[in-house]
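What follows is a single structure, written as structure tokens, with notes after it.
For this view, one protein chain was removed and the others were kept in their places.
Chain lettering (A and B) follows the sequence in which the chains are written, and residue indices restart at 1 in each chain.
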Amino acid sequence: MYEFNLAGLLPYIDPLPRAILLTLWLSLLAIVMSVAVGVFGALCRTSTNLIPRFLGAAYVEVLRNIPLLVVIYLIFFGLAQVGLRVDGFNSALIALTLNAGAYMTEIFRGGLLAIPNGQYEAARSQGMTGPQLYRYVVFPQVFRIIYAPLGNLIIGIVIGSSLASVIGVEEVTTWMRRAGDETFRYMESFLAVGVIYVVLAQTINIGRIATGNWLLSKAPVGARR
Amino acid sequence: MSPTVGAFWYVFLTGAAVTLWISWLALLLGGLVGVIVGMMRISKWVALRWLAVAYTEVFRSIPPLVLFFGCFYGLSYALQLDLSPFAAATVALTATASALMSEVVRAGIESVTHGQWQAAYSSGMRYDQVFRYVVWPQAIRVMLPPSIGVYISTLKDSSLASIIGYVELTKSGLLIRETTGISFEVLLIIAVMYFVINYSISLVGASLERKFKYVH
Partner (left out) sequence: MNMVRRRVFGALAFGVLSASFAFSPVAEAQQPQGGILSDVLKRGVLRIATIGGNPPYSSLGTDGKPVGYDIDVANMLAEQLKLKAEFIVVDVPGRITALQTRRADVTFANFTANVERSKVIAFTDPYVVVGSIYMVKKDSPIQSVEQLNDPKYKIGFARGGTAEGISATTAPRAQKVRFDTVGDAYLAMQSGQVDSHLQDSLQNASYVAKDGDKYRNLAGNWSYEEISIGLPAGDFDWWRVLNIFVKNFNASGDNARLFKKHFGYDLPPIQQKY
């Protein structure tokens, strides 16, 4: 009979905090970079010019339909073969950014499209400049629409960072596989890491829900109607 | 000396067929579990509702890669189960897909307005009759488009089965690449194949969506 023994993992506890930090750092960088990609992509997709619109759409469709794992392999091994060498961490970061950027583009586009043209015209006629228009009219409304899918996508990025383990990045999933392989305590290492990911994802989830409540309480009078 | 990439066309196609099959299987099983969890989610009993939320959140939070590992190695050892890579991959993919599907089902059922329930009850229908004749026919239309999305997402997740040695499309590619030593071209072929498969599914999904669109 199998004897559940979490203490069997104790010799591996030292590198665990570092592994968790690496998962967080990789995810954080990917979130920041993919937001930038997403904003740019959304502006392309909502552009009046055909070329950026087409390129934006092509980027989204291609990256949404290819598994992240394949993108990671393609960047780490594929590009290296043709002379462009990117190390494990950066390969994972680029792959995650490209992948999440496609979803970010769609989320931001949805937000932008939700604002009727009349509002832009109204704001302009009030004498608002471009930055003012985005700061006071567009962004508050867009944020209200996108915070929920954005929260889900951020969880997706943290989950996706686990794939960095296939190219030797020493993050949490690599820790789990190594501890399991060397102690045969596979169930224990799986459960330990499972709990870590659930805690990370649910922290983000709670943040998302709190943001929703805060937005509701701060809703401007006009929006409450 | 080494065979060329083209010589492996049969392995590529077999891999694609295996990928389609296992993700289809996981979608069906995930749909079944998703319906149960989704119904629990809107249950009258708080305990059931909490259980459903916990299930959805846990399997949404754990990376599929970690789930594959847990199902293949973890379950093999802990329960002394003779799980093949296929069975382990099916269980892991089903867990992920069912968490997504439970949300789809819940949204589908909740899309049917309260007034319709009341109208159906007042015309003398029982709970199960309301479900069968009023709620489901409408809910299914709402559920169909996001289900296509879940299928594509499951199909992409199935690529992770390669890490437990299940020879689907990605693993086929990785093995061919190791045999031929050619990374870039092989990985590009795999990427294009995934794109063609998933993009076709999304096109079919879009046309289904138009067909099923509820006429108000």
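Assume contacts are C-beta pairs under 8 Å (C-beta built on N, C-alpha and C of every residue); 3 or more make two chains touch, one makes a residue touch a chain.
Note that the structure is predicted; figures quoted are calculated from it, not measured.
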item	value
Of A:Phe77, A:Tyr120 or A:Tyr134, the residue in touch with the unshown chain	A:Phe77
Residue of A:Arg53, A:Arg178 or A:Arg208 in touch with the missing chain, whole complex considered	A:Arg178
Which residue of A:Arg18, A:Arg85, A:Arg124 or A:Lys218 touches the chain not shown here	A:Arg85
Contact set of chain B toward the excluded chain (per top definition)	1, 3, 7-8, 10-11, 14, 24-25, 28-29, 31-32, 72-73, 76-77, 80-87, 90, 94, 136-137, 140, 163-165, 167, 171-172, 174-179, 181, 183
Sites on chain A contacted by the missing partner chain, in the whole complex	76-77, 80-81, 85, 87-88, 166-168, 174, 177-178, 180-182, 184
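One rule holds in what follows: only the chains that are shown with their structure count from here on.
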item	value
Chain B to chain A touching residues, read off their complex	57-58, 60-66, 69-70, 73-80, 152, 156-157, 159-160, 162-163, 170, 173-174, 177, 182-184, 187-188, 190-191, 194-195, 197-199, 202
Residues on chain A engaged by chain B in the complex (per definition of touch)	2, 4, 61-62, 64-71, 73-74, 77-82, 155, 159-160, 162-163, 165-166, 173, 176-177, 180, 184, 186-187, 190-191, 193-194, 197-198, 200-202, 205
